[in-house]
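With one protein chain held back, the other chains of the complex are shown just where they sit.
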Amino acid sequence: MSVLAVPAVSDSAAPIARRSPLAKIAAALLPGLALLASVDPVSPAVVLVSTLLCVPLCGVTWRVLARRAWPLALAVVTLSLGNAVFTGRKGGATLLELGPVLLTTESLSVGAAAGLRVAAIALPGVLAILTIDPVDLADALVQRLRVPARFAYGALAGLRLAPLLAADWQTLGRARRARGLAAGANPVRGIRLFAGKVFGLLVGAMRRATRLAAAMEARGFDSGQARTAAREQRFDGGDAALVAASAVVTVAAVGLSVVTGAWNPLLS
Amino acid sequence: MVRPAVRTPNVRPTDHERRVRLAWPVAPPAPIEVRGWGWRYAGRRAWACRGVDLRIEPGERVLLVGPSGGGKSTLLHGIAGLLDREAAAEVEGQILVGGQPAGTDRSLVGMLFQDPESALMMARAGDDVAFGLENAGVPTGEIWPRVDAALDLVGFPYGGNRSTAALSGGEQQRLALAGTVVRGPSVLILDEPTANLDPLGTTTVLDAVDRVLAETGSTLLMVEHHVQAALQLVNRVAVLEPGGGIIDDGSPNAVFGRRGADLAKAGVWVPVPWGPPPPTPRRGPGPGPAVLEGRALGARYTSGAAPALEDANITLHRGEAVAVTGPNGSGKSTLALLLAGLLTPSSGEATLHADPSRPLHRWRARELCRRIGVVFQDPEHQFLTSRVDTELMIAPRQAGVPAEAAVRRCDELLQRLGLDRLSAANPFTLSGGEKRRLSVATALTTTPDVVVLDEPTFGQDARTWAELVQLCADLRDGGSALLVITHDEPFVSALADRRMNADEGRLS
Partner (left out) sequence: MSNPTSVESTQPARPPRRWRTVDIVVASVLGVAFGVLFAAWNNFVWPTISAPLSSTPATPLLAGVWLLPAVVGALVVRKPGAAFYTELLAATVSMFFGSAWGLSVFMSGVWQGLGAELVFAALAYRRWGLGAALLAGGGAGVAMGVYETIVYYPGFDAPWKAAYIGSAIATGVVVAGGLGWLLVRSLARTGVLASFASGRAQAEI
C-alpha cells in the first residue's frame, strides 16, 4: 500500500518542520484542547485560518495535504449533517422535513459549528504528523521527557514491521482468492473473510514479534545497562517559540469568541 | 512477497580493502562449555535436547548438524542466553560462555538469525547498527565511526542512510552482521543465516562472515543448511541427535565419513563426497497443448514507481514444468501472481486457453480455484482453518466438486504427503516440512490444470526437498502445467523442462 511507504512527506528543512517533534505535538495539542470546551463557529475559524497559513512553513505542499486529508474533509461534512439532524435545537426556518428527519436553519448552524470545530481540532495534528519522523519522536521522548527507552524503542522496532505486515495482509487476501474464497456481494461472508484475515495477520505478527524480540535481546536491549543515544534531540529557542506562538493563537481564538459573544460552553 | 527492485551490484572489496582497521575494541574469543544440558518446552512431551555435552575452545569454528526439528536452534538460543525460563517445563545441566552462565553478559555473544527481515530494528541502516552500541552504553561520539567501520567490514554496499526496507535479503543479513559485530562479541553464533537467501546473497553473507572472523578471531558456532559453503568456514563438525545430545564430533572428513549416509537419510544436506549425488533430472513427456498464456504482462505496485514487471510473454503447456529464476526483486513473484489471476496487471493480460475471452484477474474466485492451484512462499499465509482435514476440504467445496470425490481426493493427498497421522492437528503447530507439504496439498485438492509454486524449497531439509521434486514431477507427468518460481539451482536441474530468467522486471 503506497500510503504505508513513508509517513513523513514534508521537506524537512522548512522552518516549522525543523523543530523538535515535541514542540510540534504541543503546538498542535494546545488549540485542540481549548476548542473542546465550546461549540461555536468563531474560535475554530481563527485556529483553522492560522493553521492554513502555516502550511507552507511546514514544507508540505497543498497537493500532499489534499491527498492525505481528504477523508477528513469528507468526515467533517458528514459530521456536520449528523449533528444537524440529531440536535435538539430546531429553531428558525424549516429547510427540510422528511419523516423523522428535520433540518432547520438553526440546526444547520449547529451542525456547521460542530464540523468546523472538528476540522480545527484535527488539522494542526495532521500537519504535525506529516512533519514528524518516528525515530526523532522516539529519541525526543526518551531524551527530553524521560520516557523509558525500552518502551519507546520497542515501539519503534514494532513500527518498522508495519510495511511487512501490510504486505502480509495483501498476501492473505490473495491466498484466500486462490482457494476460492471471496466476499462477493454477501456481507456475512465478507465479515468472516475479514475476521480470518485478521487472525492470519495476528499469527504472522506474533511470529515476527518473537523473532524480533530475540534479535533485540541479542543486541543487548533491556540488559540493565545505562543506554546512550546515537542521535541527539534538542529543545531550543525555536521550539519554545513555536509552542508560544500556538498558545497566542489559542488565546486569540478563545478571546475573540468570548468577545463576540459566540462562546458556547459545551457543558451548559 | 515482493521486494522493491534493488539495482546496485554487489561488489566484493579487494584484498587491499579488506585490511580494515577495526575502530572498536575486539574482545578475545571465549570458550563455550555445555554440560549435560537439556531443555523441554512447556506444552511438549518430548525434550528438544537432552544430555548435551560440548566443549568449544576459544577461536574454534564449529558447524552443528542434525535432522530438522532436532533441537539445534534451541541449543544455539540456549548458548546465546535467549531462552526464557518461563517457556520451559524442565531444564537440566548448564551452559557456560567464557566461564559465566549463558545470558549473564550480553556483550560476550552475538547472534545472527534465520529471518533477517524480522531481525532489523530501525528504519535506517546506520541507526540499526548503532542500536547495539546504544544498548552497550558507548559514548555518542564513538558510535558513528564504529558504525561506518562495521558497515565497511561486512561490505555493505550503501551508506548509513539507506532504508532497511529497500534491501535484499543478503544485504539485510550483512547489516545484521555489522550490527552484531560492532559490539565486539567473543562468540559469534549463526542460526541458519542463509536459509531465506538466493545464491548471491548466500555467497556475500558467508564471505562477510569470513572477513569478520579473519579480523576478530571470535569463536564460531553455526547451523547451516548450505553445508558445502559452510565447510569453508569451519574446522569442526558436531552432530546433534533429536531429543538427545551430541553423538559425534570431529573434523568434517571424519564425521561425514562415519555418519554421512545416516545423516543424509535423516534429511541433512550432506555434501557430495559423503552424501548422495544430486538426483538425475526427470524430464517430462514433452509439452502438450497450451493451457495458460500471458501476453505483454506488466504490473507496477505504486503509480509512478518503476514497474515490477514489464512486457512479459509466457505460455504454459500441459505436461511441462517451467522454472523462472532470477535475483530477489526481479519480478518473479509478480509474474506468478499475475498468471494465477491474483493480481491485476497494469498492461497486457493472462488468459486460460479454455476461456480466452476473459482475463484471469476478472475470474470469480470459485472458478479460479478449480483451474489453478497456488502454493505461496510462506505456508502460514495459506492456512485458513484449525484442522488439517478441513483445511484441505475448503477449495473443493468452493469449486463445487461433489462431496464424495472431494473426500477421496483429500484422503489420497494426505496419504501421499505423509500427513494422515496429523489430520486433526492445527496447521500452525506443524513442523516446517509438514507445513510446506500441507500447503502444497491444499493447492492440489481440485486437481487443477495449472500449479504455480513460489519458492517451494525455501529452507527445506534434504528429505522434504526430494519429496517435493518427486511430487512436482508426478504432477507434471500426470498432465498438469507447472510454473515454479525458484532460485534453487538443483531443483531447477532436477525438474525443469524449460527455464526462463527474470531480471529487473523483464522476462527472457
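Read from first to last, the chains carry the letters A and B; within each, the first residue is number 1.
As a working rule, contacts are C-beta pairs under 8 Å (C-beta built on N, C-alpha and C of every residue); 3 or more make two chains touch, one makes a residue touch a chain.
Here the structure is a predicted model, which means the values were calculated and not measured.
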item: Hidden-chain contact residue, picked from the options A:Ala14, A:Leu57 or A:Leu165; value: A:Leu165
item: Touching the absent chain when the full complex is considered, from A:Leu57, A:Leu72 or A:Val258; value: A:Leu72
item: Contact partner of the left-out chain, one of A:Pro41, A:Gly59, A:Gly154 or A:Gly180; value: A:Gly154
item: On chain B, residues whose C-beta touches the chain left out of the figure; value: 35-37, 41-45, 84-94, 386, 426, 428-429
item: Touching residues (missing chain, whole complex) on chain A; value: 1, 3-4, 7, 25, 28-29, 32, 36, 39, 68-72, 74-75, 78-79, 81-89, 107, 110-111, 113-114, 117-118, 121-130, 134, 150-151, 154-155, 157-159, 161-162, 165-166, 169, 195, 198-199, 201-203, 205-210, 212-214, 216-217, 221-222, 266
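Everything below uses one rule, namely that only the chains that are shown with their structure count from here on.
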item: Length of the line joining the C-alpha centres of chain A and chain B, rounded to whole Å; value: 38
item: Parts of chain A lying in touch with chain B, wherever the complex brings them together; value: 2, 5, 134-135, 153, 156-157, 159-161, 163-164, 167-168, 171-172, 174-182, 184, 196, 200, 203-204, 207-208, 211-212, 214-221, 223, 225-232
item: Footprint of chain A on chain B - complex, ascending; value: 1-2, 77, 80, 82, 106-107, 109-111, 113, 115, 117-124, 127, 130-140, 143-144, 147, 164-165, 176, 179-180, 183, 301-303, 337, 340-343, 364-366, 368-370, 372-374, 376, 378, 380-384, 394-395, 397-399, 428, 442-443
